[in-house]
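Following this message is one structure expressed as structure tokens.
All protein chains but one are shown in place.
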Amino acid sequence: MSKQPQTSSLLTPVWSRLSRMEPIYIILAAIVLAIVLSNPIYADYGPMMQLLRRASPLIVLAVGQLFVIVSGGFDLSVGSLITFIVLLSALVLNTHPEQVYACIALCLAIGIAAGSLNGLVVSLLKVPSIIATLGMLLAYRGAGLYLSGGSARGNLPDTFRAFGRETVYGFPIALIVVIVFGVFAAWILHGTNYGRQLFAVGTNPRAARLSGVNVTMVRVVAFMFSAVSAVVAAILLGGFSGVSTAVGNGYELQAISAAVLGGAVLLGGRGSVPAVIAGAIALHALFTLLNIWGFPKPMRDAVQGIIIISAVAYSAWRR
Amino acid sequence: MAGGGEAEVNQTSGLNGSDNPAECNAGGTIVQLNKISKRYGPVMALENVDFSCRKGEVHALVGENGAGKSTLVKVLVGAVMADAGECTVNSRKVVFRHPADAQKMGIAIVHQELNLLPDRTVAENIFMGRELTRNGMLDRRGMSNKSKAVLERLNLTIDPDTSLRDLSVAGQQMVEIAKAIAFDAQVLVLDEPTATLAADDSQTLFDLVRTLRERGLAIVYISHRMSEIFDLCDHVTVLKDGASVLSKATSEISPEQLVKAMIGRDLEKYYPPYGQVSDDAPVVLRVANGANNVLHGINMHLRKGEIAGVFGLKGSGRSELAYALWGSPGFTSGTVETVGKLALDLCTPRSAMADAVGFVPESRKDEGLALSLSIADNAMLPRRTLDGAMRHTSDANSQDVLSVFKSVGLDPADRNGEVANLSGGNQQKVVLSKWLLTGAEILVLAEPTRGVDVSAKAAIYTLLRQLADKGKSIILLSSELPEIVGMSDRIYVMRGGTITKEFARGADEAAILMEAGGSTSAKG
Amino acid sequence: MQKVEHGTAMMMSLRKQWRDIPPVLWVLLVMAIASYPLTEAFGRTGGFSLQFLANVVERSVTLAIVAVGQTFVILVGSIDLSVAFVISLAAVMASYFMQGNATMILIAVPAVLLMGAGIGWINGFLVTRGRVNPLIATLGMGLIIQGILSTSFQNFAGSVPQSYQIIAYGSLFGIPNSFFLLLAVAFGAAFVLRKTRFGAHIYAVGGNSEAARLSGINTDRIMRRAHLIAGLLAALAGLFLTSRLGSGAPWVGPDGIYDLESIAAVVIGGTILAGGRGGVFGTIIGVLIFGLIDSLFNQLGIDPYLKQVLRGLIIIFAVAAYSMRSKDEVA
Partner (left out) sequence: MLFERIARPLMVALVAGGSFAATVQAQDNNEFFDQAEYDRQIQLLDAKPMGPEGKPWLQSMMDNYRDTSQYKKEGPWVVCFSQAGIFNPWQVVGNQTMKEELKLHPKIAEFIMTDAEGKDDKQIADINDLVASDRCDVLLVTPNTTAALTPAVERACEKLPVIVFSRGVATECPVSYITPIGGYAFGAQAARFVSENLPEGGNVLALRISPGVDVLETRWSAAERIFSENDKIKVIGAEFTNDDRAIAKSIVEDYLQRFGKIDAVWMDAGATSAAAIEAFEDIGVDIPIFTGEDQQDFLAKWKEEGLTAIAPTYPTFQWRTAIIAAEMILSGEPVPGPIWYLPQPTITNENLDKYLQANMPPQHYALCGCEEMEGYPENWGGTK
């Protein structure tokens, strides 16, 4: 991002600060402004919180996805992992509604397992992550539908659904989850040696390996992070919408688009958690705006397609 | 990205050339390069170089790495365009914008790394991009027959329908040559053709080259190996620091003179004085019978505060030894001892680091640095790895970090800038500081000055010597003989995957070069 | 030493005869044979008949056509994730243009094929000129198509005339027409790859792009044409699917997971993802293996969703089987 601007030395400080600023924040501001202009009620606290609450699963996912993207890969399996987790918890909690926290722990464990599986397939079997995770996408979807016999079964108790639906003092619980997760992720990626290693692996895996970095381990952890984010998102989404066989559909690509919007560079090496959070909010806000303007839902796919292509084309062009 | 068809031989200038009588000194000269200059950033790769080759002549082109050989060849075959100077083929002035242009004029090259399709047949490779068709369909029989003819003309009995994968390296190289000359080439450039060949395979290659000479081709032959140059070549041109310093018939000079011409340089201006390492200085590293799939019988040791040089030509196993000392991949048999402890574990870089070894790989850009990351993030990487993933090793507020940057001559202030924006020399300093930050005692440096301009080289040499004097022990692996001789307190020479000879400091370069080139072995 | 060269050469040319038969053929045969006792013993819809095999082929035709197109892009060292959506587009457009009117077939079919080729070309353009990673370029293109398509059609769009359904349901001398379509595509593609300069250049570019460039081949153009073919055949598959379904809808492509399965079939068929090695017949065999698995699982009454899980894993391991040995870093 930080390229030296060719301007008079007098202007330089101002300039560099502007040019260093991630464009996403400006984009986000613009979109939110557009929303408020086309529908003033969004200026109020309530609707704005609504909007953020609905964005929260995407935020969590995008942050998780960021880790994999920084490592140079993709994780397309998160969408159906979400569905799998929701269906699974619905079945588990249907028989023992009181075991909500045990169930959440179980789901997180599954997430960690799933993530490391992805990571190992990519680093040891050398399967390109986009293929590997697409394969896992099929597998998880199948597994979920197999468990539930192909249709939404079982039931999610309100204690579980609270995470996605309830608020404390008018502040959505989902947002609290997002903040905790976001801060943790930011610390890992920007505040630890692991984070630095991840960036190195994403930029030049060979150099990283020759500098003693355990590339396999670093990758596996990145995929774990993304899978766990999928589980968290699943808890929020399941809470929001209840049992469903389509709850996770399309989230994998939304997450990638959001990360890209947030300045993450596909195929590795660049990205920051705050910017990606902004990117996720921006994407959701953009969808909301399209909706308010009366664009049919499927148009969102097209928008995402344009975002990822132009993002990659742009970074290819900058080099 | 320019596609093949786009560039065309510059006809107009060709005409200009022909009505210029000065150019018309044919005398069997096919290609004539006049006053060629080429600059890469700060580095002057070629400066007013003249070069020409005649029909039926094998013309050796020699010089140290970085002397400008490859650049000159690239100009000759149209892979790069010269900044200044002109090129005439059969006394017609031409401008090559794309290798295809040079091919059209009958100038072909065989690169060091083979440009072939292992999964296709010999015929398909020979006709790649120039396939024959009969009424719209590929004419396989036609191509196969023509290939057979070409191969036979070269006295090669390779079945054109074999898939290339099934041929030996030598066989594949023959095919590459056949491909190059299949379309009546007049000039054939061979870039270190024997680098990857075993001795007897080389003989087959020499036979082939002689055949071609009889056919009246002009052959430009790049090599370090004295034996080849004197056995095979009629004429030799020596490049040094981008200039042509000698061009004689091989009959008129001796190997020693040739080597002088290649090296002849006052080393003092370049290299710091040797260190004062007594023979009873403790041995910090000893390798006994180290071997893996490429290396065998590696026996070497390193004393504290010493710079031990390892010289070897391409394909001698030098690079492999560097990796082996860094455990990526390591030795598969033999023992490695280090001071204090036996059996230093070199199975992964991680363990090598833990044993206070540091490594500067051959290719800075591919193996040394993550270019789009900051100086600090690159330099700190190994240290952070050692410190553990969940801690945060800050680059700023720890004094030793800043002092290391200062000591190697990097300004700590711009440690957050991208390494990509640094000069080659400074980038190499970043790589070096990685290991100063981990407090490595033993440094394994592979080609530490490759692609670095002259002044930066000097700086790095001084730095290395300072480190050695401070008690670091350094293994310097390089294909640049002067740097080996200029820096090393002791010199190992490698050939054929093992260490063949050890020289004392300041040994005679010619002797070393002959040892490395195996001049004795290939004779007779 | 030249003697040796000669000797080996002889042996090679002998062994070559064998190598021309893709090794997976044996896998297929073994599976087919194994399925005989299985179906006889546990087959719920009864024995192992010629009809059974015929159905295996018939349910494979659509995938086969796409996979052949996918073979071209993979051979040239690229990939196409947009095929599934191109299929939807073709299916919808076909039935929308026709609206059950037989005369429209003559306009609809070429129009749709043109559309597919066009999209393929744009993919190629993005990859070569835009320097966009092919996975991203085609994935994005797929999303764009899907978005526009499902915006325009929420429902089955029109329908195809009876006469058009002959392609899928009619038969000639007792052999279903779909077989002939399949053979035509397979042999057509094989011809292009084996008998034309373009085919040779595809292998050259996929095998070693730099070598191809140095040999004067316009690698970008080859790349674009390969993508164009993939798009074209995806459209053709869409046309066939429409004739089978009688009408096109925006979800027919993604429902069939044609993108992933075509890639898997190609890889299983022995074409390496890096490009430069492989061929059409391997791909066809790969497709038939999928078809056989499908029918078998049906026969044995294995839960369809469990089957989906197995599918995903098969795809991963098919790719792994070839990529595992590679030394270089993968992300």
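Labels for the chains are A, B and C, by order of writing; each one numbers its residues from 1.
Just so it is clear, a residue touches a chain if its C-beta (ideal position, glycine included) is under 8 Å from a C-beta of that chain, and two chains touch if they have at least 3 such contacts.
This is a predicted model, so every value here is computed, not measured.
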#### Entry: Displayed chains contacting the withheld chain
A, C
## Note on the structure
Per the whole complex, from C:T62, C:S88 or C:S323 the residue touching the absent chain is C:T62
### Chain not shown: contacting residue from A:S56, A:T192, A:S244 or A:S257
A:S244
### Task
Touching the absent chain in the whole complex: find that residue among C:S159, C:N208, C:T271 or C:S323.
C:S159
### Message
Just checking the interface: what residues of subunit A touch the absent partner chain?
### Response
39, 41, 46, 50, 54, 94, 149-153, 155, 165, 237, 240-247, 288, 291-292, 294, 297, 302, 306, 309-310, 313-314, 317
### Task
Pick out the residues on subunit C that sit against the missing chain.
43-47, 49, 51-52, 54-55, 58-59, 62, 96, 119, 122, 125-126, 129-130, 132, 144-145, 148-149, 151-159, 165, 169, 241, 244-247, 249, 252, 255-256, 294-295, 298-299, 301, 303-305, 308
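Everything below uses one rule, namely that only the chains that are shown with their structure count from here on.
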### Message
By mean C-alpha position, what chain is farthest away from subunit A?
### Response
B
### Message
Centroid of subunit B to centroid of subunit C, CA atoms only: how many Å?
### Response
44
### Summary
When centres are defined as mean Cα positions, the distance from subunit A to subunit C in whole Å is 32
### Task
Please give the residue numbers of subunit C that touch subunit B in the complex, ascending.
1-2, 5-6, 8-10, 12-13, 16, 19, 128, 194-197, 199-201, 203-204, 207-208, 210-221, 276-277
#### Entry: subunit A-touching residues of subunit B, taken from the complex the two chains share
326, 328, 348-350, 352-353, 359, 361, 366-373, 377-378, 380-382, 384-393, 417-418, 434
### Task
Enumerate the contact residues on subunit B facing subunit C in the complex.
1, 3-5, 99-100, 103, 115-120, 124, 128-131, 133, 136-138, 155-159, 161-163, 166-168, 170-171, 200-201, 204
